[in-house]
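Removed from the display is one protein chain of the complex; every other protein chain stays in position.
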Amino acid sequence: MQKQILLLGVFGHPKSNTQTLAHWVLEGLDYTTINLADRQLNFIQDQRWAPLWLPPVDDYQKILQAFLAAPTVVLASPIYWYGLAARLKAFIERWSETLALEPTFRQRIACKRLILLMVGGDDPRVKAQPIVQQVAEICAFLGMTLQATVIGQANRPGSLSNDPVAVRQAASLNQDLKAVGQ
Amino acid sequence: MQKQILLLGVFGHPKSNTQTLAHWVLEGLDYTTINLADRQLNFIQDQRWAPLWLPPVDDYQKILQAFLAAPTVVLASPIYWYGLAARLKAFIERWSETLALEPTFRQRIACKRLILLMVGGDDPRVKAQPIVQQVAEICAFLGMTLQATVIGQANRPGSLSNDPVAVRQAASLNQDLKAVGQ
Amino acid sequence: MQKQILLLGVFGHPKSNTQTLAHWVLEGLDYTTINLADRQLNFIQDQRWAPLWLPPVDDYQKILQAFLAAPTVVLASPIYWYGLAARLKAFIERWSETLALEPTFRQRIACKRLILLMVGGDDPRVKAQPIVQQVAEICAFLGMTLQATVIGQANRPGSLSNDPVAVRQAASLNQDLKAVGQ
Partner (left out) sequence: MQKQILLLGVFGHPKSNTQTLAHWVLEGLDYTTINLADRQLNFIQDQRWAPLWLPPVDDYQKILQAFLAAPTVVLASPIYWYGLAARLKAFIERWSETLALEPTFRQRIACKRLILLMVGGDDPRVKAQPIVQQVAEICAFLGMTLQATVIGQANRPGSLSNDPVAVRQAASLNQDLKAVGQ
């Protein structure tokens, strides 16, 4: 049976702080996890202007179907070089391909609720604001709702528990998600 | 007796949506309100390099003392021209004067918790992100914590209740504030 | 006779770095200067929803007419607390009053070319980007063009000449302005 929440993240390390943050937010809830670091994903080949768009062979379609099936998606990314992880950005860029090929894509993705979780080491609650803005623009373009954002600060694997703001905000968001029965 | 929460806002209209948002967030809590639209506040005269800094005569000191006395301050501003209301920005700029004149200012303002509430009409959850970043930079500079941000969308006085995201986020933040006993 | 360029700035100190930057950019060109630090300007009283809008008595109308008469306006502001100077922001906010009262305002301000000059001390070429974005949004809203931006770094009056990037960009922009005969 389809779960209500998809956790779509980039978790490179066994003690990934980004994964830890996601687990705090989703504790006690039923959800599916996809780790893009374990999947095969190609960069988009822009063929918008070509006669035929030939998608590469990889895991994109499977990940996309899981994304579209879940009413709530938790996007969890480490902050790499002041941006989303390129693996996650590469997934989003493939949506241009789907926009060109799937007439129902816009309708299916609209109204989805996104939750954005990020962890970085260099003053992330200030310096990741442009990323929040980027994701908010993406949501506005597609009619999705950016429901909540939690940004954690950590410099070593396993060290996120030293960030009291992230701990508190994750717990608060967890309560909210439970309250609405997700 | 000093209250624990100060609501410092710019409320121009009797049905100010910004004030409505603040009331939702603070419902059932004990707080003091200062409306900058009702106070006399002069622009800063930069005299950092002058031999003596002569502050203008206005309500700045009273407002500042209320600000410093409250552990939690809710900053509530309409979004005017993609920025904080100039009245609120003018208040913040006066801190340069206080930094120059009051040796204890940095110590007294550090560790304060800020909550930022804003309401705008032009896609504010996207377009107000630069303001969030500005306030986050200010907090980082002074050692304050930006605890939470709620951004509402409304175009006419009294219309904020049509924004379900703002309604839900305000209620959730209200619960959080009650839970920590503020 | 009306000059082609208006320099509208906030210059507080006799050795204002912001003013220095503006002089580099405009050297050899014919322009009018308005220093908002020398003018009387009130905050907007939002009366959009009132039966009659009564503007305060101050220098706003004179400044506005100079602004509207010049095809190119150089906005020059120190970076105060990671934002435009409140005096300049307060001037812009008054445009809401003019939008409500002057049917020709939109037409007269559209197509104006803005040049944005800012000077700050805390890593301004990074941290002032949200301000650039704010001004770009304002321009987009009113149909103005943000033609160029120069951001200088300086910490003491008279020290801008130590910023080689600002020196070079100002000289380059000065050449461009001369080349188009302004």
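For clarity, chains are labelled A, B and C in written order, and residue numbers in each chain start from 1.
FYI, a residue touches a chain if its C-beta (ideal position, glycine included) is under 8 Å from a C-beta of that chain, and two chains touch if they have at least 3 such contacts.
Computed from a predicted structure; not experimentally measured.
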For this session: Return the single residue from C:Gln4, C:Asn35, C:Gln133 or C:Ser159 that touches the missing chain.
Result: C:Gln133
For this session: Sort through A:Thr72, A:Thr98 or A:Gln133 and give me the one touching the missing partner chain.
Result: A:Gln133
Problem set entry | Those residues of chain A which, in the complete complex, touch the missing chain | 12-13, 37, 43-46, 49, 78, 80-87, 89-90, 92-93, 95-96, 122, 127, 130-131, 133-134, 137-138, 141, 156-157
Exercise. What residue numbers in chain C mark contact with the hidden partner chain?
Worked result: 123, 125-126, 129-130, 132-133, 136-137, 140, 145-148, 165, 169, 172, 175-176
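As a convention for this text, only the chains that are shown with their structure count from here on.
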Problem set entry | Computed distance of Cα centres, chain C from chain B, in Å | 25
Problem set entry | Chain centre separation (chain A, chain B; CA means) in Å | 31
Exercise. What whole-number Å value describes the gap between the mean CA coordinates of chain A and chain C?
Worked result: 39
For this session: Two or more other chains in contact with one residue: find those residues in chain A.
Result: 129-130
